[in-house]
Each structure stands twice: as structure tokens, then as C-alpha cells.
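Excluded from the complex is one protein chain; the other protein chains are retained at their positions.
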Amino acid sequence: MKPARVAALATLLLLVVSPAAAFTVRDMLGREVTLAAPPQRIVSLVPSVTEIVFALGGEARLVGRTDFCDYPAAAQATPSVGGMVNPNLETLVTLKPDLVFATDEGNREDTVRQLARLRIPVYLVHANRVAETLDLITRVGAMTERQAEVPRVSGEMLRRIEAVRKAVAPFARRRVLYVLWPDPLIVPGRESMLTELIEIAGGASITATDGEAYPRFSLEAAVARAPEVIILADHSTGASTAGRSAPDKWKRLTNVPAVQAGRLYSADLSILHRYGPRVPDGIEMLARFIHPEAFR
Amino acid sequence: MSAASRLALALGILGAVLLVVIALALFVGSAGLSPRAVARALAGRAGAESIESIVTLQLRLPRVVAAVLAGGALAVAGVAFQGLTRNPLAEPAVLGVSSGAAFGVVLAQISGLQLSFLEVLGVATFAFAGALLAAAAVYMIAAVPGGLSIQTLLLAGVIVGIFFTSAITVLISIMDYNRLGGVIYWLLGNLAPIPATSLALFAALALGGSWLILRSARELNLLALGEEAAVQLGVDVTRLKRRVFTAAALLTGSVVAFTGPIGFVGLVVPHVLRGILGQDNRLLVPTALVGGGAFLLAADTLARNIVAPAELSVGVITSFCGAPFFVYLLRTRYRATL
Partner (left out) sequence: MAPLVEFTGVGFGYPRPEREREGGFSVTDVSFAIEAGEIFGVIGPNSAGKTTLLRLLTRVVSADRGEIRLAGRVIAPLAHAELARQIAVVPQEAPRPFPFTVEQLVLMGRYPHGPGRYFETDEDQALARAAMAATGVLELAGLPLEQLSGGERQRAMLARALAQQPKLLVLDEPTSHLDLRYQLETAALLRRVNAEQGTTVLLVSHDLDLAAEVCDRLLLLDRGRVARVGPPTTVLERSLLERVFRCPVAVDLNPTSGRPLVRVAWPSGRAPRQGGDQSSPSAQGSRSEGSR
């Protein structure tokens, strides 16, 4: 059994056994979060968490989201409190939340502190691995009292991930360059989930051991590592209005194997950078880019 | 009318304006509270956990206080720099002092200072040091014997500002991508509810710095005679310059430390006041303190509500107003002195 599954199951069991009245949990950063009762009015400042809540069917308890929480479409009906970096505190407070989900990667520390001062419990999340994503799903399930749905959702995810692994297993790994942002060149490093997703999809990120989450990288160094597949993040979908990927600049690098083989792809940012139920979607997309021959 | 009574009248009027703006800021906001609810909260008659209490007393009120302090401090710093340099276009942002302070803060954040009280003090110290460094650089570049050359001053300010902004960019580039959004947001200059202890520190710094400049207001007037003439009238010019300089840097540094860099308040407010009250710094400094507070609070209330529920940064609004204003001043009033 995969370690991820063990962790997921163990946490699940622990949470099922704990009492439903006043309780203290530890969030994903190890902080203690104390609640008087299971939360009934949840505000999610994290798009990934919003997706998970909907996937588990817990949206009845969701009273607030950010502008960037754009999936699924049904989420649009939930009131928004603004951006991830600058949510409107007045609007948030008016929603009378008893729990706020936030992340240390995207929300500001100041916001978290403000909420603490307003005595609104904040549950911090952080997921850089598939295993952590599954853990997150379990935790959200516990907080929304939808534990029963967790095995279905997690199980489905694991099944699809397994399927991709099997499909690409026969093929040699391909060197992959993932471009989060072209100019300056920003790539996924050790701490980025993308590195693992690429690995599952049968590739090897050429920046896998560099820097932390998303370091700057030199174009020359990238070219020198001769990637066989180049994937460009497309920022223009969803609520983000940042630019599209621009393949033309890359097509000029004719000495790069990826360009020679015509393996230059554009990927939907919001799928690949969220740690929720669409992780398999991302992996499947990556796998089709990296090993198209596996899916004919 | 004697100067003292003109001051009293001006303060009275500005004080009334300030109260109106404060009321507006407290009653208007995204939470859609009725005026009666807000009044109840202010009077302490709403429950401590009620929406109106939380929004009014914990969100709006601290923000209002922060805005008034920041606006007053920036306006007084503007008057101080203008008196010191004998140039009505001098103000913390134009002189690059805000950028110096911002650099100090970003440096402090990178070195991991978080927000216990001592560390807030630490951040403020870094900001003050940055402001002082920038102001000193500008002064040294632009000083020629006999005073400060106006063109050189403005150029020096731009250059020092660019230098520190670049320095900030260097710091940002080694910062993680995920924290980038937060820092960039901070650099726009925002007012937010500040916790009580920090607010008390901010108030002490803002009022203390303003007091230092107020004490020097009469001597700042005399500086207009020229440094040599001022010495011959008995002014200790060296100590005056040092005191005003340091106080203005302290004011700028503390505002930047608590709210991020906000520009042009020190340009717009003193200019408007000069049009009404004349050049006497003894009138300008106290009225700038009150008028600056009203101005920034009004700008922030606008920023908060104009595209509600989203919020604009107040620094954006002051820049959008201030930059064209600066150009207007340059082209009309001060063309002769350039």
C-alpha cells in the first residue's frame, strides 16, 4: 500500500474517533486550532480548499470564497470576500465565519494575524505533494463533517493516478522543462508539487533539485539541460488575468530537443497549481504531453 | 488678525473637517452597517461580539486612527523638508526618503522579523534608518555652499529613490514567488487595522516627530533668509538642520513601517495650506498635522469604497492625484524658481 494511502486512512480513523463537541485540532502548519463546535460557517481563502469542499459535497457550510475560487462553476454562487492577497475584512466579518481556511502560500501573514486578532479561528493549509493533498482532503472532510465522502474522492484520485503510472511505465523518462513564468524564467523546484506531478506522468523535471518552491532560473542553464518536453503555464484562464504563454519565443531555440521534436505545450495554470480533486486531471494532461504515445 | 488667532481659527475649521471625515469613514464601508448600528457600537451599547462592534471598533476605528496619524505625519514631514530645502516641491516620496524607508522594512521582513511588539519596534527602526540614509544621501548630493540647488535636489531625490527601489527589487528577487504578492501589495501603501500596542507606538512616533518640527517652526522661517543671515540672527543652523532632518526622516520612516510607502501627501497638503495661510511654518506645521490626517483619511475612505467589495490601495490614490499635481506645480507656480 502506498504511504499516501496509509497516512490518509490513519488520519481518517483518528478524526472519526474524536468527539464532535469543543475540540482542538492541529492544522497543516502544526498550529493548534480550537473550535467550540464543528464549524458551520466556513470561509475559504484558498481556491484548492474550495474545490475540495465542493467535491466532498460540503458546500452548504461554505459562506465565503475568494475571487480566485472559480471551480466548480457552482462556487460562483458563494459570496466572495475579494482577492487572496487583500480580502476585504469587513465583508469577511459580516459573513460571521466560525472557521477560515488560509494558506501560507498565497494569503498574507498579516491577514492571518488580523483574523486571529478578531478571534476568528484560522486553519492553515500547505500542500506540496500528492500525499499532502490527500491529507488535506481528509482534513477538510473532518472539518466539514463529510468524512464519509473522503474515501470516495481520495480513492478515485488514487485510482486515476495509478492508471497514469501504469500507462507511462513502459516508456523511458523524458526530460521536462516546466515554465511557470517566462520572463524572468521561473521554474518549479524541490518544494513544488509540479516536480512530483511530472515524475508521476513519466517525466523528470530538469529543475527538480533547484531552489525551493519556484526559483528563478537562467534560460541558458535550462537550454543546456536539453529538455525533451517544454510545458508553458497559461495564466490567462480563470480569474487570473496574467498573460498567456508565448510559445514563439521558445520556438526559436532550435537546438533544444523539445523544440526539434515539436513538444512545446501550453498548460492550464489553475489545474496544475491547485492541490485538490483536479490533481489527476493535471497529471493526465502532463502525461499526454510527455508520453503522447502511451495514450493512442 | 494676529498670527495666533489665525492659527486658532484655521485649526478650528480643519478640526471640524477632520471630525466630519472621521464620521464618514466610520459610517461608510463594505459591511453595509446602518448609521444607527455604528453609533450603537461607538457608544459601547452593542454587544462585544456583534457585527457592528467588530466592524466598527476593531476594523474601522483602528484604521481611521492609523490614517489620521499617517496623513498628519506625512504632511508635517513635507512642511519640514520644504522649509529645510527652501523648495516647495520637496516631500518624502519625491526625495526618495519613502523608498529608503521601504527598503529598510523589506530588509527587516526578509531577515525574519515578525510582529511581537519589540519586533514592530525593530521594523520601525529599520525604516527610520533607511529613511535617514536616503535623506542624507539626497542632501549630500544636492548641497552646494550657500544652500541647496533646486534642480539638483529634485534630481538627487529621483536618483536616490531609484536606487532604493532597485535595492528593493534585488531583495524581492531572492524572495520566494509565493511571498511576492504580499510584498508587492505592501509596496503600494495600504492602511489596515493595526493592533492597539502598535498603534500606540505609531502615535508616539508620529506625534513625537511632529512635536520636534513644531518646536523648530519659527527657526525654519528664519532659514529662508539664508543660512548665514540666520546664524547672524542667532539661529543655531547646524543643529536646526539636523533636528528637522532627523525628525522628518523619523516621521517618514514610521509611516512607512506601519502602512507602507504612501506618497504625495507631503506635497499636496502643505501646498493647499500655503495658499490659504501663507508661508509661515508656525501656522503650517500644526495645520498640516490636522489637514494631512483629514486628507489621507478621505483618500483611504475613497479607496475602501469606490470599488467595493474590492479595495484600492490608498497609496495608489494619492499617487494618481499627486503626480499630476506635482506636474502642475512644476509648470505653473515654480517655473520661475527653477
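Read from first to last, the chains carry the letters A and B; within each, the first residue is number 1.
In this text, a contact is a pair of C-beta atoms (placed from the backbone, for glycine too) under 8 Å apart; a residue touches a chain by one contact, two chains touch by 3 or more.
The structure presented is a predicted model; accordingly, all values stated were derived computationally and were not measured.
Novice: Thinking of the complex as a whole, which visible chains are touched by the chain that is not shown?
Specialist: Counting the whole assembly, the omitted chain is in touch with B.
Novice: Could you tell which one of B:A4, B:A48, B:A196 or B:I306 touches the chain left off the display?
Specialist: B:A4
Novice: For the chain that's not shown, point to the residue among B:A48, B:I162 or B:L225 touching it.
Specialist: Counting the whole complex, the residue in contact with the absent chain is B:L225.
Novice: Check the options B:V105, B:V120, B:I213 or B:V235 and report the residue that touches the missing chain.
Specialist: B:V235
Novice: Spell out the interface residues on chain B facing the chain that's missing from view.
Specialist: Within chain B, the residues touching the omitted chain are 2-4, 86, 145-146, 217-218, 221-222, 224-226, 228-229, 231-236, 278-280, 282, 337.
As a working rule, only the chains that are shown with their structure count from here on.
Novice: Using the average of all C-alpha atoms in each chain as its centre, how far is it in Å between chain A and chain B?
Specialist: Averaging C-alpha atoms per chain gives centres 40 Å apart.
Novice: Flag every residue of chain B that touches chain A in the complex, lowest number first.
Specialist: Touch list, chain B to chain A: 29-32, 51, 54-55, 58-60, 114-115, 173, 176-178, 181-182, 185, 190, 192-193, 195, 308-311.
Novice: Using the touch rule from the top, collect the residues of chain A that touch chain B in their complex.
Specialist: Result: residues 80-86, 88-91, 93-94, 96, 104-106, 108-110, 113-114, 117-118, 180, 184, 186, 212-216 of chain A touch chain B.
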